[in-house]
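The block underneath contains the structure these notes are about, expressed in structure tokens.
Removed: one protein chain of the complex. Kept in place: all other protein chains.
Up next, chain A:
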Amino acid sequence: MSSLWEPSGAPRCAMADDAKPDAKTLQALRDAANRLRIHSIRATCASSSGHPTSCCSAAEIMSVLFFHTMRYKRTDPQHPDNDRFVLSKGHAAPVLYAAWAEVGDISESDLLNLRKIHCDLEGHPTPRLPFVDVATGSLGQGLGAACGMAYTGKYFDKASYRVFCLMGDGESSEGSVWEALAFASHYSLDNLVAVFDVNRLGQSGTAPLEHCTDIYQNRCEAFGWNTYIVDGHDVEALCQAFSQAAQVKNKPTAIVAKTFKGRGIPNIEDAENWHGKPVPKERAEAIIKLIQSQIQTQGNPISKPPVEDSPQISITNIQMTSPPAYKMGDKIATQKAYGLALAKLGHENKRVIVLDSDTKNPTFSEIFKKEHPERFIECFIPEQNMVSVALGCATRGRTIVFANTFSAFFTRAFDQIRMGAISQTNINLIGSHCGVSIGEDGPSQMALEDLAMFRSIPNCTVFYPSDALSTEHAVYLAANTKGMCFIRTSQPETEVIYTAQEKFEIGQAKVVLHSDNDKVTVIGAGITLHEALAAADNLSQQGIAIRVIDPFTIKPLDAATIISSAKATGGRVITVEDHHKEGGLGEAVCAAVSREPDILVHQLAVSGLPQSGKPGELLDMFGISAGHIVSAVRNILMN
């Protein structure tokens, strides 16, 4: 067991100052903490909402981090060499804003516009503010992102910056926290420090472990972390703990800080029912006066500048140096083509990284790993943490991130994905094994709601390539696209239907099959596009010509091509998708033509709960095979 009071090894001389600041500095840090308290109380009073008590428990931690421990450029919060800070307990946003106000990046008067519609100081932090890397406010997600930053710092940037994550005690009930703790110790992220602000009280009652800091310590140590218990209101102890953490090699450090919610506010400190409530307006001035009376110094200690040793990098404008090496008619699964494209992309830019969650052989990301082992992160099974790590790696434009797993398992990380959008992230998520076409493994492995999920994410580009060639283009487009991207890939081997010269754009559908006499427009993607082509063959033998469209991206959807095709085929449209009816391709098309008169859309989709079987049998059983498309076309033409 490591203990703060039994330092392991002698600290280096230069560090002595860091560990034991003089009395004057200590007083200045105490005073800074109290100023942060006052700002938090004022701001939340002005907005009549917010969480001042959650800010007060963390005031000393914030003060020591921002004015003593962390190294950063005060005027350039986004600088790649800066130490990173993640406020996982996002509801304590006012104390973060207060810290940056004291640093000088925000004016004090702005603090009073907290939570107002024209102010970027939102209820929970978002990257609308330059000093926020990832949005927080859905609890238990900050540490995973911090892991991504620390991994990037240690293994990709090989730089000196360190990463600090402040967490609440309540959020440590989230399993994602333990996923991150396991990840960080597995990868020996000694540049990472997690601070647990153990203030005993949650939103609606006590947190499960209350003030049992020893249980936190046991758990953190069992998860492989160097762990200290400190009095979270003792700036001297905090300085020493942070300093010691910097000396520990190959282990991340957890600081379990025993604190009191609402610290410094009489009758509110450590009392229940004060979560998320401003102090009573009539008491505010008296409280502030009391806190002010403890302040003895003016001005804050100056933070140290960072060590500038991050490499210069470029992650934009990645060119495809050679066209895809597929011939029409080649048979290959899009999920394999993804793995090959990724490995190729890795040669074009050395900041391309890939994360996988113990699925690298079925998802084919092992092809990338083979060629670029140093840029592959095995995240083991936890998908939530994989997405959070990806978010962290992509911050400050340090890497181009691809993270893949079975598409069904991204549902595990929906909240992280949602928060990723709020974080304005550029990560790329690739979901394989979509739909009933995976066959034998059964419904738990089949993604039938992934399009609904990713389409609902603002600014997310949703690719659904139908052959190997377009998959390669999707990978390159995703790498170059701002905002989150999702690529949906399939398990069955399908024919290459495009030539190497074909150009692909986001939001541009391909009319794969057409003639002047087309009677119906059929829109399919992935496996169902091939079913549509088979149906077209079958129908042409009966003298019925149909138009077949490959949307390529489901979001944005090429409404113009769909509408013009529909009009050219008598307003008759069939959508066919290996997905549930809700929120997928069919509804996207219905919505796209909803303001056009005389276009009728017939949806073919998977309804009910699927089961195991052979892919071909399942496509037929769930009504999305070529046979069903043929029947649907004939039905529509009969009416």
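Just so it is clear, contacts are C-beta pairs under 8 Å (C-beta built on N, C-alpha and C of every residue); 3 or more make two chains touch, one makes a residue touch a chain; residues count from 1.
The criterion applied here is as follows: contacts and distances are computed from a predicted model.
**Q** Name the chain not shown, per its UniProt record: "transketolase", "GATOR2 complex protein WDR24", "ATP synthase epsilon chain, chloroplastic" or "Phospholipid/glycerol acyltransferase domain-containing protein"?
**A** Hidden chain identified via UniProt as "transketolase".
**Q** Looking at the full complex, which residue from A:S107, A:N267, A:N459 or A:N517 touches the chain that isn't shown here?
**A** Answering carefully, the residue with contact to the hidden chain is A:N459.
**Q** From the list A:N34, A:N82, A:S138 or A:T334, which touches the chain that is not on show?
**A** A:S138
**Q** For the full complex, which residue in A:F223, A:F368 or A:F552 touches the chain that was left out?
**A** A:F223
**Q** Any idea which of A:S160, A:T297, A:N349 or A:T411 touches the chain not displayed?
**A** The single option touching the absent chain is A:T411.
**Q** Give me the chain A residues in contact with the hidden chain, please.
**A** Within chain A, the residues that touch the unshown chain are 47, 49-50, 90, 115-117, 119, 122-124, 126, 128, 135-140, 170-171, 173-179, 182, 186, 202-205, 207-208, 215, 218-219, 221-224, 273, 356, 358-362, 366, 378, 380-382, 384-385, 408-409, 411-412, 414-415, 418-419, 421-422, 424, 440-445, 448-449, 452-453, 455-459, 555, 571, 580-583, 586-588, 590-591, 593-598, 600-603, 607-609, 611-614, 617-618, 621.
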